[in-house]
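First the structure, in the form of structure tokens, and then the observations on it.
Left out: one protein chain. Kept in place: all the others.
What follows is chain A.
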Amino acid sequence: MKKSMLLVLTIILTLTLAACGSSSDNKPDNSSSAGNTSANSGKETNDKKELSGSILAVGSSALQPLVEQVSHSFMDENPKVSIQVQGGGSGTGLTQVSGGQADIGNSDVFASEKLDAGPAEELVDHQVAVVGMAAVINPEITVDNLTKDQLVKIFTGEITNWKDVGGADQKIQIINRPSSSGTRATFEKYALGTKTEDLQGAIQEDSSGTVKKLVKETPGAIGYLALSYLDESIKAVKYEGVEPTEDNVANGTYPVWAYEHMYTKGEPSEIVKTFLDYMLSDEVQNKDVVELGYIPASKMQIKRDVDGNITK
């Protein structure tokens, strides 16, 4: 009897402790990186100071390979710095940087599109690269060009056969992304100009690899992919007569593209700032960014804000 009372008491106590623990998780944890940098800044030499500390970057899986590759070369140059890069999606990245659990939040979309206005304003945007997107179709379809109007009608289910847009008599099969996906948000915003609903029978896949595989194999399939995924096995269609190429994205004639953002909460600490500067340096922009199929932010001849206003 006594023993079982003891057991129950232990359980209750531990549960209470566990509950306390979860609420304190959300408090900012900047101390590790900030503290370490300030301790070392005294040793500063004239040409190069030695940085140390740790950075946690969380978010978009589309941006993850780039940040990972760059973080490795950054850590080679600054051996006392450790950078952790995690995926989890744009929503996770923005939540964690806003909550202070991560130093950098990677995102495919502007913070104000996901977060409430208050927390979004606290975040500072660093646009490190640009990703272009193209509508892709099964290579057996004879269509080469789709207008905005035709794309809207296809993705809203108004046109269901390829013969209505100049192809053979074949049913259109949509390979879409989940409605919360950043890629889908970009495609809908800049290619369609409208939100679309999930149609009965439409396929939704989260990973670009699966979308590519399904577009390649499924007769009559249409989907959309980042430019880095394009090759001969699938067919990229022109948008309003404009070829989806890097140059067309850079000079502003091809509108379907998005910035890759790395958000920090407030102005970044010294070590995070050095890393972001390195990310934007010519060395990285012209090598790693291009290598991995992104378009360097420095190459863009136009700028676009969250509302889609374009400035030269």
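As a working rule, a contact is a pair of C-beta atoms (placed from the backbone, for glycine too) under 8 Å apart; a residue touches a chain by one contact, two chains touch by 3 or more; residues count from 1.
We take it that contacts and distances are computed from a predicted model.
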Of the candidate names "Protein translocase subunit SecD", "DNA ligase (ATP)", "Fe-S cluster assembly protein SufB" or "Phosphate transport system permease protein", which one corresponds to the UniProt protein name of the undepicted chain?
"Phosphate transport system permease protein"
Touching the absent chain when the full complex is considered, from A:Ile55, A:Ile83 or A:Leu115:
A:Leu115
So which of A:Ser82, A:Thr210, A:Ser228 or A:Thr253 would be touching the chain we can't see?
A:Thr210
Residue-wise, where is chain A in contact with the chain that is not depicted?
7, 10-11, 14-15, 18-19, 22, 61, 87-92, 94-95, 99, 114-115, 173, 178-182, 195, 197-206, 210, 213, 217-218
